[in-house]
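Of the protein chains in this complex, one is absent; all others appear in place.
Let's look at subunit A:
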Amino acid sequence: MCFNSFFFLFFFMLINFFFFVYFIMNGLSVFFEWEIISFNSMSIVMSILLDWMSLLFMMFVSLISSVVIFYSKSYMNSELNLNRFIILVLMFVFSMVLLIISPNLISILLGWDGLGLISYCLVIYYQNLKSYNAGMLTALSNRIGDVMILMIICWVMNYGSWNYIFYFDFMKNDYVMFIISFMIIIAAMTKSAQIPFSSWLPAAMAAPTPVSALVHSSTLVTAGVYLLIRFNYLLIDMFFFKVLLFLSILTMFMSGISANYEFDLKKIIALSTLSQLGLMMSILSLGFPDIAFFHLLTHAMFKALLFMCAGVIIHMMNDIQDIRYMGGLSLYIPLTSLCLNISNLSLCGIPFLSGFYSKDLILEMVSFNSFNLMVFILFYLSTGLTVFYTFRLIMYVMINDFNLMMIYNLYDEDYIMLNSMFVLLFMSLLSGSFLSWFIFSYPYMIYLPFNLKLMVIYVSILGSILGFMVSNMGIYSLNKLLLSYNLSSFLCLMWFMPNLSTYGLSYIYLNFSQILFKNIDMGWSEIYSGKGIFNILKNYSVFYNIYQMNNFKIYLFSFILWFMILFIFFFI
């Protein structure tokens, strides 16, 4: 099952690659449409849009998913129901593909809902309490986005069909489009875990690592960004885009800070995903959709690789994810640490790896166009924070001394996992330049003063020095985190937003519903409709029975009495 799906997806990736090259070189785009039903002036159609953006994204999705399925052959080899897992992953890929190729809101809804549902099934795959809670958080946060898209479908019925791409040029100033843009931004924010809805992404790390590699690094969370890229013509002058800019910058900043306080390996990577998502959303809301798409793709590559390396390390450490137990692994697992280092450095934006092309372009565009001072500061600060937590991670895992645990098995020669990582390593090295040559037919014109140009390097060096200094852990180190406990817990717990969106929302309603249940369901409505009526009827029946058990004479006499009454009543 694993090998079959791996080959199928790899072959699919190759097809997409060839079509992508052909389409982008010739400037083609193909639109298939099949009208399913048409009544009362609305027509439900099934449409497929194949232009270079959807083909490229499909290629990347199928590459990552084929590699992840191959990886999970070895990672989940002790799983009894491996077929079920692979089927879920394949269904996930199918929903993602449906989302990518559809210019039609109904098929977007199908793909969107499918993504939310299947990611719930995958997050609760290990059936323990933490996974259940995480799955519930994931599903309900994604559900808000589903509701938003449903409402958009209702509002778009004003225009006569659900193919939204045809309406952007004509309906930009319409009131309906105003509402639709508001809702689509909220839908994308729930899917891509921006600030009000960002609590599900670190919690969803309770999923198996291949799932995290596929879902939470490159496909599910980028669905929101992709949707906004498609809707970009509509949203570009609107007020909500500026709100989105504000929120995504804050997301970027907050997750960068929180990743510095985390000691769980997968949570650090999840928070770094969140930070890069904030980066993508913010550059999109500044008006550069193609750069956002570029960063989406390169980020998918190295983040999936990073998750897979984390999976190998977790397997080696006997399923422990805490980085304080690891250390000095670069000496023992050279190949895995090669992949880990390259993906980490690509994340930081080290020159000429794939992350450099997209990240550097973003930062230079931000400096070149005149934006807000706060935008500028937060962008560069977040870049520095990225380098900070990356170097901290590398120091803890790779460079510091090995914290001896009781059981460990530093086994690097698992070639199934390594081969899949090498594919992504190759792509992670080359995809930056390859994509920049394809997507941008002419380079952006950027003219910056010298120090501003080198600002990135200054910030990166600063971040790396701080990362090095923070991770010097020794026996006599003073735990500065405990000295400033209030501030540290605020920054570490993601500015208390997970508590707000879980406990804060549900406590009032649960309390109220308990009062209602006790007083009404088990209280008054039992007297007035349940047992109460039964008691009344039973008492009537008992009374009637007493009345029935009489002398026979009384029956006859009552009849005669009746007649007498009738006589008297009518004759007098």
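In this section, contacts are C-beta pairs under 8 Å (C-beta built on N, C-alpha and C of every residue); 3 or more make two chains touch, one makes a residue touch a chain; residues count from 1.
As a convention for this text, contacts and distances are computed from a predicted model.
*Asks:* Just by its UniProt name, which of "Signal peptidase complex subunit 1", "Calcineurin B homologous protein 3", "NADH-ubiquinone oxidoreductase chain 2" or "Proteasome subunit beta" is the chain not shown in this complex?
*Replies:* The chain we cannot see is recorded in UniProt as "NADH-ubiquinone oxidoreductase chain 2".
*Asks:* Among A:Gln127, A:Asn173 or A:Gln548, exactly one should touch the missing chain; which is it?
*Replies:* Looking across A:Gln127, A:Asn173 or A:Gln548, the contact with the absent chain belongs to A:Gln548.
*Asks:* May I ask you to list the residues on subunit A that touch the chain which is not drawn?
*Replies:* 537-538, 540-542, 544-545, 548, 550, 552, 554-556, 558-560, 562-563, 566, 570
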